[in-house]
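Below is one structure; the comments refer to it alone.
Complex shown without one protein chain; remaining protein chains in place.
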Amino acid sequence: MKRAALVIGLVLVAGTVLTALLSLAWTPYDPLAVVPANRLMGPGPGHWLGTDGYGIDLLSRIMVGARIAVLVGVVAVAIAALVGVPLGILAGTAAKAERWPRLVADVVMRGNDILYAFPAMLLAILLAAVLGGSTATAMIAIGVANIPPFLRVARAATLQVSVSDFVTAARGAGIGRFGIAVRHVLPNIAPVVAVQASLAFGMSILSEAALSYLGLSTPLPTPTWGRMLNEAQPYAWSDPLLAVWPGLAIGLAVLGFNLLGDGLRDLLDPRLRESVQ
Amino acid sequence: MSEQPLYQVRDVVRRYGHAARPAVDHVSLDLAAGERLGIVGESGSGKSTLVRMMAALDRPTAGSIRFRDTEISGLPERRLGFLRASVQMVFQDPRSSLDPRMTVGASITEPLRSPLLRRRAGVPADTRARLEEVMAQVGLDPADARRFPHEFSGGQRQRIAIARALAPRPQVLVADEPVSALDVSVRAQVLNLLADLVASEGLTLVLVSHDLAVVRHLCDRVAVMSSGRVVETGTVEQVWSAPRDAYTRTLLAAVPRLPLP
Amino acid sequence: MPPRVPLSVPLRLLQRLGVFVASVVVASLLVFLVASALPGNVAQVVLGVQATPEAVARLEQEFGLDRPWPVRYGAWFAGLLRFDLGRSYLTGQPVLDQVLPRLGVTSWLVGLAMVLALLVAVPLGMWAAVRRRHADGFLASALSQVGLAVPSFWLGILASLVFAVQLGWFPANGYVPLSAGFGPWARHLVLPVVALSAVQSAVLARYVRSATVEVLHEDYYRTARAGGWRTVQALLRHGLRNMSLSVVTVVGLQLATLLAGAIIIESVFALPGLGRLLLDAVAQRDLMVVQGVVLLLVVAVLAINALVDMSYALLDPRLRIERGQVR
Partner (left out) sequence: MTPLLQVSDLRVSFGRPRREVLHGISFSIAPGQRVGLIGESGSGKSVTALAVLGLLSETAAVTGSIRLAVPDGDGPTGRQLEVTTATEKQLAALRGDAYSMIFQEPMTALDPTMKVGRQVGELLGLHGHRIPGGSRSRVLEMLREVDLPEVGRIADSYPHQLSGGQRQRVLIAMALVNDPVLTICDEPTTALDVTAQAKVLQVLDRHFTQRSAATLFITHDLAVLAGVVDVAMVMLEGHVVEAGPIREVLADPWHPYTKGLVATSRLELARPGERLPTVADHFDRSIPVQGLREVPVSWEHRARVPGRPGGGA
């Protein structure tokens, strides 16, 4: 059952990523071409998912939307991990120290707690108010807002690793702080970071959708899943399917990353593995 | 012990945070080269903290520890190379003392590859040759160097940890409860191995244990610790057969023994 | 027994209060720097690119925008201490006057959604944990897994589609204050609250589930069962209090995302709350309003988390003792 969830997750994630890649080379129709004659066609052989109020093929728009979702996810998770993980390792290794390293660790953690109070939405609103909404604003806002969980996870895992005797043994073997962080801490916390990255990816797709629904992300005319939902709302009475497809796309992509993350966690959790013995 | 001792520990105190009493409380002792010293006590007696300070893995709050006439307690990590090359440690639980994501070979040769020990006189330069040598010495197949710790039993993992400690040809081996995390059925084998190595390599040994019978087997001299203080020292035979301190007597009586055959 | 020094609870609370105050200062600086000190002219941003230099100069003069940013921050922060969030660059109205009438909507929405989410999530998560090796427990897990993947605003759109547009049970949008009568007030809030809490229950249910699974693996749970408590009894008697610690933390941390969700749900259901105010201000580039409202929301989250931390001192006996040996 656990394996099944992991496999479903992998399939959904692969589907999302491949769709995004495919959209770079090919979409069934031009995702921007307005064809008034074709507006609001239901699903059928020509347009599998139908067309929207401008007569644009929905499948094509969803494919391009996947591109934005994946792009924002990759950049946001990269920002969050590249900032959060090193700071987390720092805070984790210094937490047991004395004097100033301990102080640095404390300051980092307090800063992290403050950042927790800034969800991606608020950061994006702040940035959009000044710079205007764009894909970059969304990436930065979502990336920065995702730093705290990475930092927290990396710190907790580091704390766990640092009390192991093998870290003490490495010191006894003459390995310095940096060497220990790279050779012993990083490989041992990599699995939990991978899990967090997968879950954060799902969260970032949700955040991007919310931002673009509010018009705070990628500007017109590029189609995004969130904007498609926004555009579908006026047709809610007559053509409810317009709101169903993008929502399904978001749901399946996020579900995929979440299942993948959980599956990885189950696979890597030593307690679950050892409970058999 | 007419010569200058290898280790001189003077009035060492270690206090953690705001703890009501120090973990190590004004301990002084000498260790001569080639001597085999046992430190006996229960958990919380400060015995592990003391040897960790001797191995410069922890710092005293007060007092002095001199190794070969050099004060080590205030030295920064980068100037501890001479100590790290000469003093190596074996920990209690090999499940925790070996990095699960590092091959056995990489773990064993870690001291040889460290920036502090590499190219230091006396530390073997040929990493590969030394790896095979120490693995054979502790009774492991050198071909197993590419495997990971979880593929080995507890006793074998402790052998790996011992091989790592031997790798840089140390003069002093500090073993902190090296058999108490192992099954009774393999304890004697690891103790025999330690005894053989100490004899063949001419090592100076510091052995920490809660069981005087173990110490009696490997050491000549013993220090009994309780609540951070050394309550009794003497030759092993003297403490074993005629303990002077009341706590030592309690400790000896508390260890269950099989009825004589 | 080693002697321990008990730290007085008031001292611990005071310490946490200090951290809260410091956090508010840092957060306000952060908000101010992003909103007002990023490269670019504030007056230009507010008035738009077509504004004449004279108009820009007039605005700068009127609001003192020509002063260096530390001075402006100081003035703004001094105002905050008097509950003055500044004045709108566009209308000149105090921001607080715009905030106050909208506070109620958002508070009801967020508060009710959190309560509803807890009422659903705690039993659902525990059920999913206890029965995790059975079909029904798996179903409960799957349900929360799906809930986690669904955007709350999509759920809102679908819910209004079905229950407002098709069935006509509830109004599709708008808000009536409680003073206008409980019935109408509640009818307007049902769909937004349900939509907002659905995702939240999914998130919380997963935390409750993993916290419960953790308890099921604890030695003290096994002790309780060996003492004769049945599975569920042991869980309720010995697990609940231990779990509540981690769940309360998560509730505090989730508050920020709940507020973010409220902003978008207000937009879906056209509720006149803080989210609406914020988005309108963004559209009009009214930086002072944006800055004020964002800070208000952030401070609310920080305050709730400070309260959560303080409640620990009361919930967990280990924290009442300074530096106990327990990790």
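Before moving on, here are some points about what is shown:
Going by the order they are written in, the chains are A, B and C; count residues from 1 in each one.
We take it that a contact is a pair of C-beta atoms (placed from the backbone, for glycine too) under 8 Å apart; a residue touches a chain by one contact, two chains touch by 3 or more.
Everything numeric here is computed off the predicted structure, so don't read it as measured data.
Note on the undisplayed chain: of the listed residues C:A140, C:I157, C:A224 or C:A300, the one touching it is C:A224. In the complete complex, the residue from B:V104, B:V138, B:V172 or B:V214 that touches the missing chain is B:V214. Interface residues of chain B with the unshown chain, by the touch rule above, are 42-43, 154, 183-189, 191-192, 195, 210-211, 213-214, 216-217, 236-237, 250-251, 253-259, 261. Chain C residues in contact with the hidden partner, per the touch definition given at the top, are 1-2, 4, 133, 218-220, 222-231, 233, 237-238, 241-242, 315-318, 321, 324-326.
FYI, only the chains that are shown with their structure count from here on.
Note on chain placement: the centre of chain A and the centre of chain C lie 20 Å apart, centres being C-alpha means. In terms of their C-alpha centroids, the spacing between chain A and chain B amounts to 48 Å. Remark: chain A residues 164-166, 168-177, 179, 183-184, 187-188 touch chain B in the complex. Of all the residues in chain A, the ones that touch chain C in their complex are 1, 110-111, 113-114, 116-123, 125-131, 202, 206, 209-210, 213-214, 216, 226, 229, 232-233, 236-237, 240, 243-244, 246-247, 250-252, 254-255, 258-259, 262, 271, 275.
On chain C, the positions that touch chain A within their shared complex are 19, 22-23, 26-27, 30-31, 34-35, 38, 40, 45, 138, 145-146, 148-151, 153-154, 157-158, 160-161, 165, 217, 253, 256-257, 259-261, 263-264, 267-268, 278-279, 281-282, 285, 287, 290-291, 294, 297-298, 301-302, 305.
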